[in-house]
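Note that one protein chain of the assembly has been removed; the remaining protein chains are unaltered in position.
Right after this comes chain A.
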């Protein structure tokens, strides 16, 4: 025992009080009263935090109780048949796989006709110009209102230089320019922080696409060389499309799903 542990040393040498165990047991038995008092008395933000904590504790409690109860009951054993098992008299038959193959080919052709992009978010709310642009008053007496300030997140690309300030119509502030996006691979369920190459299409308007405005539902092209994907021919894939899934101006970051 280290030199400074006086309490433990005393306990080792002289033991505990005669009623120590009894008192510990009784104290533990009284704990529920304290909890209920707190639950009733706490108000305001503390009350909310306490209620949340207590709720998660109760959920855990209920789960363990249910797990214990499961052991006691007996389940009826249904005669389970594994998938794809066929009775003996059907074994030699040829199934209707061919027909299925044909119908799937038809479906594929239809899809190709409809459109190349089958995206995770097919429909998005269109953004009006009033939402995306804010009028910027310029001029000596702040009378001229032909300039617009972009209020949404945008991407400008490397080597971007502004037009001379006197002539630029759309002002894209530096704070709202993003270069990286958090892209999730839908199958791997892993998220990577990948650099953006460009904005492919903004569903609200082609003007937004040309400006590089990124809103929810925009298709962007990201640099996936980090993932190390390789094509069938052996070439390295370095760019893929992804669709933005959040409102970047509200969250301060761009979250997207990779379109595989």
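The working rule: a contact is a pair of C-beta atoms (placed from the backbone, for glycine too) under 8 Å apart; a residue touches a chain by one contact, two chains touch by 3 or more; residues count from 1.
Methods note: contacts and distances are computed from a predicted model.
Set against the options "Nucleolar GTP-binding protein 1", "hydroxymethylglutaryl-CoA lyase", "creatine kinase" or "ATP synthase subunit epsilon, mitochondrial", the UniProt name belonging to the omitted chain is "Nucleolar GTP-binding protein 1".
Contact with the omitted chain, checked across A:45, A:59, A:81 or A:106, is made by A:45. Checked against the full complex, the candidates A:151, A:191 or A:223 give a single residue touching the omitted chain, namely A:151.
Between the chain not shown and the residues A:122, A:173, A:186 or A:239, the one that touches is A:173. Chain A meets the missing chain through residues 1-5, 9, 45, 49, 134, 151, 173, 175-176, 247, 249-253.
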